[in-house]
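Note that one protein chain of the assembly has been removed; the remaining protein chains are unaltered in position.
Naming follows writing order (A, B and C), and every chain is counted from residue 1.
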Amino acid sequence: MQHILNNIAKEMARETERGKVADYIPQLAHVDPNQFGIAVATPDGKMYAAGDADTLFSIQSISKVFTLTIGLGKLGDALWTHVGREPSGDPFNSIMMLEHESGRPRNPFINAGAIAVVDAIMMGHEPKETLGEILQFVRFIADDDTISFDHKVAASEMQHKDRNASLAHFMKSFGRLKHDVDKVLGTYFHQCSIAMSCRQLARAGLFLVSNGVNHHTGVRVINAQRSRRINSLMMMCGHYDGSGEFAYRVGLPGKSGVGGGILTIAPGKGSIAVWSPGLDHIGNSRLGSKALEMFVQETGWSVFGH
Amino acid sequence: MQHILNNIAKEMARETERGKVADYIPQLAHVDPNQFGIAVATPDGKMYAAGDADTLFSIQSISKVFTLTIGLGKLGDALWTHVGREPSGDPFNSIMMLEHESGRPRNPFINAGAIAVVDAIMMGHEPKETLGEILQFVRFIADDDTISFDHKVAASEMQHKDRNASLAHFMKSFGRLKHDVDKVLGTYFHQCSIAMSCRQLARAGLFLVSNGVNHHTGVRVINAQRSRRINSLMMMCGHYDGSGEFAYRVGLPGKSGVGGGILTIAPGKGSIAVWSPGLDHIGNSRLGSKALEMFVQETGWSVFGH
Amino acid sequence: MQHILNNIAKEMARETERGKVADYIPQLAHVDPNQFGIAVATPDGKMYAAGDADTLFSIQSISKVFTLTIGLGKLGDALWTHVGREPSGDPFNSIMMLEHESGRPRNPFINAGAIAVVDAIMMGHEPKETLGEILQFVRFIADDDTISFDHKVAASEMQHKDRNASLAHFMKSFGRLKHDVDKVLGTYFHQCSIAMSCRQLARAGLFLVSNGVNHHTGVRVINAQRSRRINSLMMMCGHYDGSGEFAYRVGLPGKSGVGGGILTIAPGKGSIAVWSPGLDHIGNSRLGSKALEMFVQETGWSVFGH
Partner (left out) sequence: MQHILNNIAKEMARETERGKVADYIPQLAHVDPNQFGIAVATPDGKMYAAGDADTLFSIQSISKVFTLTIGLGKLGDALWTHVGREPSGDPFNSIMMLEHESGRPRNPFINAGAIAVVDAIMMGHEPKETLGEILQFVRFIADDDTISFDHKVAASEMQHKDRNASLAHFMKSFGRLKHDVDKVLGTYFHQCSIAMSCRQLARAGLFLVSNGVNHHTGVRVINAQRSRRINSLMMMCGHYDGSGEFAYRVGLPGKSGVGGGILTIAPGKGSIAVWSPGLDHIGNSRLGSKALEMFVQETGWSVFGH
């Protein structure tokens, strides 16, 4: 395993077409594109890593997996009155389908859906409290109390909030958000700003590898059915309108973020976190996707074979 | 296993809300909705079955899995110039996205995509030859030479071809079909009219269970990577705009048909064919989906857990 | 003429199906639906009126005609870089087409377009100054210094701003708005809250009857070509996705508002203002449209005949 990761890191270092760093959030635009990290956590407690696996990056939309988990914990199936669970076939920030479907987002992983989820878990509380809850959960599953928000990134996103503000006000106009739009957005942007390394992220994903139990800590986070269902949502919707491509090439449930990270789950085998800041035209990490494709070719890990 | 199937069949016999038999193809509208069959084929060569598992039904869109396999065999990755591989988020017969994407269908499992695939595999030949090839392939993977077209169903579909004719002419107007529209449609409707039982269908699916090898016959049908990729397409797009729901509830790659059948693949474990003619509002078998949900709860089979 | 108006007012008083008062702005929902007014101003300086022609009502979207006129005066044809001039075929508050067209609204009479126009005429000034300019213009063309904003209505709209806020943030995310979204919306809602009577409104429309000259005051407001072009925009886009219907039934350029008013221009003949608060399902005054249909049948006024 370590050998495979070393090879991948070496290969990625040679790549010249590294994609384009997200530039609509100025704070992210500063990140050096010549970085690449990969880490694999396995249920037996081992951790393998290569490249910049200890560098912190903004997890951005990967955080949607964690708030979905929290949301299902707090609301159970009632969460699905707030958001659907079908792939949308549209870009991450599309508003069109919202109009067709009376403001109900297609799934919890497009921006509109994630905003609806964070509104649902606020339950009348202030952003601060909800953010405390989210951070506590992420620290718990990653077994690491050093994980924090990057307030500069959050502030930078708030300053460039227009597209997400449009989505939020649109949903609010259909009565789909209960809280003040700016409070919901503030919470959402902070959730996205959480900074983690590949190592931390791989460990945080472990509970989805083992039917809900984090074998690193030995603690059951959620029940087995819910774990499977979160994985199914990552598979179907985790890469926006590139989800089909990811399933085709990588064959594992995964969730990407515009910070350049991708968390990928191989049930029963391991949790893989990759990171490289350059994105493809859909908004997924270019080298991250490539590295994962190499990884599954080497390991044969795939939910579609055995 | 046999016990589980018996229980499911008993449970399904008690169901009163059985959905609505497809009525836009008159020949299918005659089918008695009070039928239900299930069959499971495992790589060790065993076959389990319950209910009307030997009754022939029209496989309809399940045939798209087989023509996709043929298409990948004949054209390789060049097939993807004809059709995409993303879920569409739209109903099976939608034409809208075609307009946005210059006549290129989103994936091979919506009607437009399957029509594009059959056009691609015709390669200048007459419908008769292409249909011979398709039937031969299905008989080969099911190891059963009695499998045939139901010409009455095909003729009935040709008489009510308008929606599919619209899709085909639309693609043709963008230069996306090479052959005469009526010949392509004739081939497509015959492909859909193939009549199979649950037992036959379960056996035909075996090659997707074992990385491309049909363990019943011991023959490698396709290579392992292609097998995984066909499964990924079934997972992402196999149930139209109900694909997310199926992944969430059943957690296995599957492909449904408006004849009421569903073929489902559990990699490494088995191939499950269910059939019940009543459909839900999306066009998937109502009892079929329900039976599969019971089945995975009992067996724990899921690609998203282990 | 007076006789025709009296008859129409009598007829309208008998109507039982009066439509539904706009309820998404609470302040408007309080208006008594049993009101109807009509006024006709002619270039020779005469004024005819019947019913509640002196009652003030919220002109709402009719104000878009006035800000368009101001915008063309300040920016000339450069205004058309901010907004198009095609009918959209969509409801007044639709956001879909914005996504297809990179945030550029189809025309100045849908909400998004009117918001873009007000942003364009602000030119770096504060809402207060822009609003002063708008009010001054309306008082000037109506020759009536008593015309004012209804601050309660404006405040009520600001409290229910979400749909329009969504449109504004969406355009802003494409760089299409220069000013702060809340300032633009504040200006827009005040512009919509202007309260006028049928008499005042009919007089304000006179400059569009006579190729840009208000014959009541004898002052040229705009040149003849611009007057014709504003009329053409009212004809094509003045009633949202009911514009074709209005052209078919009434045959004159007109602009409706959800306050229940409609301003209609018969070039060379007169300016007609009607008002009745109950709306049809598209958001146009139900009795207002009906009264205008009666009016043109009696008078033969139509731009499509002679």
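Keep this in mind: contacts are C-beta pairs under 8 Å (C-beta built on N, C-alpha and C of every residue); 3 or more make two chains touch, one makes a residue touch a chain.
Every value quoted in this text rests on a predicted model; they were computed, and no experiment measured them.
The chain not shown here is in contact, across the full complex, with B, C.
Summary of contacts with the chain left out: across C:235, C:258, C:272 or C:287, the touching residue is C:235. Here the missing chain is touched by one residue of B:163, B:215 or B:306, and it is B:163. For subunit C, the list of residues touching the undisplayed chain reads 84-90, 97, 106-107, 210-211, 224, 227-229, 231-233, 235-237, 241-245, 247-248, 251, 253, 267-269, 302-306. Contacts to the hidden chain, counted on subunit B, fall at residues 94-96, 98-99, 161-163, 165-170, 172-173, 181.
The criterion applied here is as follows: only the chains that are shown with their structure count from here on.
The innermost chain, defined by the distance from its C-alpha mean to the mean of all protein C-alpha atoms, is A. Spacing of subunit A relative to subunit B, judged by their CA centroids, is 32 angstrom. Of all residues in subunit B, none touches 2 or more other chains.
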